[in-house]
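Removed from the display is one protein chain of the complex; every other protein chain stays in position.
Up next, chain A:
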Amino acid sequence: MVDITPADGIPPAEVAEVELYHPHSWWTKYVFSQDAKVIAIQYSATATGIGLVALVLSWLMRLQLGFPGTFDFITPEAYYQFITMHGMIMVIYLLTALFLGGFGNYLIPLMVGARDMVFPYVNMLSYWIYLLAVLVLVSSFFAPGGPTGAGWTLYPPQAIMSGTPGGQDWGIILMLSSLILFIIGFTMGGLNYVVTVLQGRTRGMTMMRLPLTVWGIFTATVMALLAFPALFVASVMMLLDRVLGTSFFMPAISEMGEQLPHNGGSPILFQHLFWFFGHPEVYIVALPAFGIVSDLISTHARKNIFGYRMMVWAIVGIGALSFVVWAHHMYVSGMHPYFGFFFATTTLIIAIPTAIKVYNWVLTLWRGDIHLTIPMLFALAFIVTFVNGGLTGLFLGNVVVDVPLSDTMFVVAHFHMVMGVAPILVVFGAIYHWYPKATGRMLNETLGRFHFWVTFLGAYLIFFPMHYLGLMGVPRRYAELTDMTIMTESAHHLNSFISIMAFIVGFAQMVFLFNLIWSIRHGREAGGNPWRATTLEWQTPQTPPAHGNFGKDLPIVYRWAYDYSVPGAKEDFIPQNMPGSFGPSREPA
């Protein structure tokens, strides 16, 4: 135990060390594990598995769009099932689960200097319920009528009517049930992450010394806990409409000559509930990415993150503002047109803290000592992609500009850039960065660089030209782009090009998966701190960290997470747990 003098301003340990409840069997160590690090890997592996399904679905839909009429098995019904499952899997079951369940579980306890999450048993349950949600979702592929084809937004009335695949079969019921399970599982994990950050920090780790990764995941989790209930109630209500014949979202309807037994419900109520969840959801995915990429840039540019306090407040500000912008998804939904003034204003205001984050990332590069490692390359690619996708958000957020562009391929291009490709580039950067900590070995450099260039440039070539199809007026969610007077021959060629790029980029992900598996045994030995980073996860006595993370004594934190290239220090980084002073502190307090 390190002696702490009161002069250091750090309170003494309040609780004596206790014997940890270490697992005693293979089952409790690797399967029903309560160790956040194992749970993190379980979450990540499951999310990656279901993400591969979504990748294949995207290939199938691109086959149809790029080469219409060539593949008979892709009927309109099948096409709508593909886009629906692709969207839902990517947003909820891959990105949300990976950032919060995967990175949140792995990094929060290590980065705040805790031995584990504060409620390990509930944390374990969280994963198993998530797995159940995924299995229910997958089961819809094998159910009569197949999965739902209502689009990932599941707008009623069509979501539960017979003109939509799965609407009057099992598809929609399984989808809604799976979402309900996911939210229950997430809530268990989410409460854990929040309480661990608030209560589980080690001595000296003030909130303003937390790495931005933790700030990003923490804020996103708080938001998710507030936003998911809206989706939860919407799912329950739609399930009641579908199964018991209630009319929450169902007005009087004449379906193909037949009067349905519903009356008085409001389809637009569902849209409000959905987007009250759905917009914060964008930032639930984006904020962890913002936090992680800040740490990647700082570490690999050997420079403190520029404007740390501004970065924290931007994260919190974006999180708060994101709850008052939801109806910008509904400008042409038929809601009261005066809402447009309010929501366009709030939406464009959110661009300001977002822009500040971008400036601070590039200003961190400025006068840095930039090591072009693979995590840094992915971070740079993230900035390019995110700036591009964020700026097209200024088109869609500005209510009247959205009118011609909404429901076109412009929207598809925009949200793939900003919340698809950009966060996934951060996921890749983060995996290349933390893989050595989780396995003790480095990922293969050559394969990594190949994966990076194909993914970054390929994804840009897919989604940048796609905006122009939308500008032309090509609608999204069209299983067939035939007989359309606005589409020129060359626009069809562009679609074929986009499809070919999608196959190439998808192939590069197989190389990445191979690298992940191959390097576990054959990667170069990494050592405990290969990137010479400051944060606590790199200072663990063992790599990979053992159960309990930090050995006998928890670390004590003396400084913020960004003491890189401090003048007067011998090394160009000072770990957070290293005592001592190097001239007057310039750490933002």
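What we mean here is this: a contact is a pair of C-beta atoms (placed from the backbone, for glycine too) under 8 Å apart; a residue touches a chain by one contact, two chains touch by 3 or more; residues count from 1.
Please note the rule applied: contacts and distances are computed from a predicted model.
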item	value
Omitted chain (choose from "cytochrome-c oxidase", "NADH-quinone oxidoreductase subunit N", "Tripartite-type tricarboxylate transporter, receptor component TctC" or "Cation acetate symporter") - UniProt protein name	"cytochrome-c oxidase"
Residue among A:465, A:528, A:544 or A:579 that touches the chain left out of view	A:465
Contacting the left-out chain in the complete assembly, out of A:25, A:485 or A:581	A:485
Residue of A:25, A:254 or A:446 touching the missing chain in the full complex	A:254
Hidden partner chain, touching residue among A:303, A:433 or A:547	A:303
Absent chain, residues of chain A that touch it	76-77, 80, 149-151, 155, 157-158, 161-165, 167, 251-259, 263-268, 301-304, 306-310, 332-334, 337-338, 340-341, 344-345, 348-349, 351-352, 355-356, 358-360, 362-363, 365-372, 377, 380, 383-384, 387-388, 391-392, 394-395, 398-401, 403-404, 406-408, 457, 460, 464-465, 468-469, 471-473, 475, 477-481, 483-486, 488, 490-491, 494, 562, 564-567, 572, 586-588
